[in-house]
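Please find one structure pasted underneath; my questions will follow.
Only a single protein chain was left out; the remaining protein chains are all shown in position.
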Amino acid sequence: MRRTIRLYRRQLGAHLRAALQYEADFWILIGAAALMQVVGVVFLGAIFAKIPELNGWTFWEVVVVYAMVSIAEGVGSLFFEGTWRLARKINQGEVDYLLVRPYPVTLQVMSSEIGLNGIGNIVVGSILLGLGVARSDIHWSAGNVLLGILLLVSALVIKVAISLGTNAGSFWIPGPYSVVGYGIHQVGELARYPITIYAIGVRLAISVLVPFAFVSFFPVAVLLGRGGSGRLGLLTPAVAVYCVLAARWAFNRGLRRYEGAGN
Amino acid sequence: MSIIEAHGLTKVFRRPVKREGLGGSVAHLFTRRYSDHVAVDGIDLIVEEGEAVAYVGPNGAGKSTTIKLLTGILVPTAGEIHVGGVVPHRERNANARQIGVLFGQRTQLWWDLPVRDSLGLLRDLYDISDADYRARLAQFDDILELGELMPIVARKLSLGQRMRADLAAALLHRPRVVYLDEPTIGLDISVKDRVRAFLRELCADGTTLMLTTHDLGDIEDVCQRIVIIDKGRKIFDGTIAEVKDGFARQRQLHVDFASPVDPASLAALLPEAEIEAGIDVPAQGPHRDFTLRFDRFRLTAGEVMTALLSVGEVADFRLDEPAIEDVVRRVYAGDLRLAAEASR
Partner (left out) sequence: MRKYLTLARMQARSVLAYRLNFVLSLFALMFQLFAMLAIWGVMLGSGRNLNGFDWGHMRAYLLVGFVCGALVSQGADFRMAGRIQDGMVAVDLTKPVDYQRARFAEVVGGAWTELATALLVCAGVLLLSGPVPWPGVPDLALFALSLVAVLPLKFLIVYMSGLVCFYTQNYLGVHWARLIIVSLFAGALVPLSFFPHWLQYLAAVLPFASMSATPALIFVGQLHGGKALALIAVQFVWVVALWLLARLIWRHAITRVTIHGG
């Protein structure tokens, strides 16, 4: 287990070293990603300047939800960016080499690239999270702090698992990039805001079908004590486990298809 | 137990048949029809440790598929494989540690990393000790001049440079079995020679080698055994000498006489030889240069020379050796399969 993590870090580190060669690009990428999160919040600010609340959610509470998605995306990009290159690897027959190395194929894929923009997402996301949480009505007992950490970790796991599971679609639909992966990722943008603003169909889609809402809305609802949604939010760790299993299953089925059909 | 044991190895690919026209597309939505393509058809292969086997056949014969089956990348439709006592597609990790693979057309180096970093990552993945790693790199530097490639990012390597680095990558962890698919593409002749010498040494040390190649120099210089497949079936399995004896029986002798000689007189002396007159040909009549083709088991070169010397003064001659090239050409032309079937 330790070996697995150590080797994962080594691979990411090698890519980080290579990326640091291009200093200008490094800063532009991080800056742009950071700025994107800021602009999103600026939009929210402009809207909330006129009306103080959205379905009972205040500006800072919405910012917390928004920030969760930012952080989750940042973690995905920084540590698991390789997931998005799976389609290209399959397309160019590079998966063969992965199959003959003594290390799990999933991890080889995920660590095959580092997305430095993730640093921008994480930094700004964390600042926004901090600001939002401070200005929201959350009672920080020791229990709540632990719960918060658990929910945060679960949310991150869900995001990464959804990325992996959807990108595995490339095993069935070949191409230079993952149609399923990118398509569903965009749907996740809806989860940047409290999902009560959407029609019931959309709400079900992003809670049950592809549980983006458990990356941001439901965990936050728990800490804010939002009744029904809050209670559903307690399921977040279970959803995380489910997503990991589903993603692994999808990836392994995809690999088996690859081994059955060649390419 | 032999290091590679494959019995009845079969791989069938199911491809959905797309039908013509609009009607076909609609029908395709409701009923799928499949065509089965048999890429590998019941191949038996036994390789002992330390052997160097050339795996030859025309394009589409099933060579790459066989290699993928042996390395565990593909799961066989039928048949059994054991490599080093392990079933490759089931015990992936255990198999990975004992094999090295090189696919000539694709690189296993990390595209945006310098070669040094790629090899460093492989060192970690295969748990190679520092001392062993350094020794190995020194060895590669010797034979492949790897040192000059180390700082270069993989995507900036030329084809020849990339092949050298990929060879190092495949052999870094001292695998017991090495599969090489077109390993000498893009290498210049001096590096090719050194690589072949290195591969011979590897075999001498006990490494098993399976080489898929179109390069005949590789076959003759490195391998003792040759397996020929076509249309998914094995049509020959034996030593290089055997295959030449069986299918490259023809030798060619080119001769220049000092003064023109009547081909009829040659034909009379050597009825079993095929005689072809030189380039500028009047239909019949005397000639100076000839090419004679003869089955080396029916006529010896000596007998031919004797006959030639008795006909006229020989100014110059050249004798061609039976070459793998001839065998391979005949395989690719489909001759060999017919010959093999005929001789059964």
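Observations on the structure shown:
Think of it as A and B in the order they're written, each chain with its own count starting at 1.
To be clear about the criterion, a residue touches a chain if its C-beta (ideal position, glycine included) is under 8 Å from a C-beta of that chain, and two chains touch if they have at least 3 such contacts.
For clarity, every value in this text was computed on a predicted model and none was experimentally measured.
Note that of A:35, A:146, A:204 or A:245, the residue touching the chain absent from this view is A:35. For the chain missing from the display, the contacting residue among A:101, A:192 or A:226 is A:192, taking the whole complex into account.
Residues of chain A that touch the chain left out of view are 22, 24-25, 28-33, 35-36, 39, 42-43, 46-47, 49-51, 54-55, 117, 179, 182-183, 186-187, 189-190, 192-193, 197-198, 202.
Note that in this section only the chains that are shown with their structure count from here on.
One inter-chain figure worth recording: chain A and chain B are separated by 48 Å, centre to centre, where each centre is the mean of the chain's CA atoms. Of all the residues in chain B, the ones that touch chain A in their complex are 13-14, 65, 68, 71-75, 89, 92-93, 95-97, 99, 101, 103, 105-106, 108, 110, 112-114, 117, 120-121, 124-127, 153. Across the complex, chain A meets chain B through its residues 3, 6-7, 10-11, 14-15, 17-19, 92-94, 96-97, 99-103, 112, 256, 259-262.
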